[in-house]
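Have a look at the structure below, then the notes.
Excluded from the complex is one protein chain; the other protein chains are retained at their positions.
== subunit A ==
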Amino acid sequence: MFQVIGGKSVQVTTAAAARLLAPRSSVLVEAVRGRKSRTDPKAKSKEGRIKVPPPVDPVEMVVLKERYTEYQLIMRALRLEFKEEVLRKKYEEETGSQAEERARQEAEEHRALMAWNDQENLRLLKIRMMRIQREEEEAERKKIEAVLKREQEHQEFIKEKEKEILQLQEDAKHFITMENLDQRIEEALDNPMNYNFAIDKEGRVVKQTVLK
């Protein structure tokens, strides 16, 4: 029993021409023993069997042989023709007349695109530089502004504090000292103040309250 290994046909790869022209068989087979090994005796039903090949008719054989040679010749020629065509096409593809022009055009395109790319880069560089410059100026200006503002605020703070100091100096004239202590006491005892008052939503003030 023969065992079939492999598929129906080997795939043709377009890589090398040698593999293109290599003979290919449709079936890859191997001799394999069946159930019995080499030392087993023959079966009883098959002991006296003589294998006879199928009978051949000579006339038919001659005719067939002629036809077959013709057929195979034609087929082989066709196959070789096709193979050659394929090879030629491949060769022309790689080293034909068009190949140089195409290569040249490719190089041309490449150069043009690279030039365009460089242009774009330059343009963007300019834009970027301008933007950076503008931002730097902006930052500079902001910094100066901030410094100015801080300075101004400081000045205003100082002014406020000076005003407060002046106010305090004014008030200090009315403080109580040893000399006007008695006078102030007399004054205080003479003028009792009353902070109790009532007010409503319209703003009317009522000062009359129970004091004593």
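Quick notes on this one:
Everything below uses one rule, namely that contacts are C-beta pairs under 8 Å (C-beta built on N, C-alpha and C of every residue); 3 or more make two chains touch, one makes a residue touch a chain; residues count from 1.
Operating definition for what follows: contacts and distances are computed from a predicted model.
Missing chain, UniProt protein name, picked from "Small ribosomal subunit protein bS6m", "Proteasome subunit beta", "Elongator complex protein 4" or "Cleavage and polyadenylation specificity factor subunit 3-II": "Small ribosomal subunit protein bS6m".
Take subunit A: the residues that touch the chain left off the picture are 171, 174-176, 178, 181-182, 184-186, 188-189, 191-195, 197, 199, 203, 205, 211-212.
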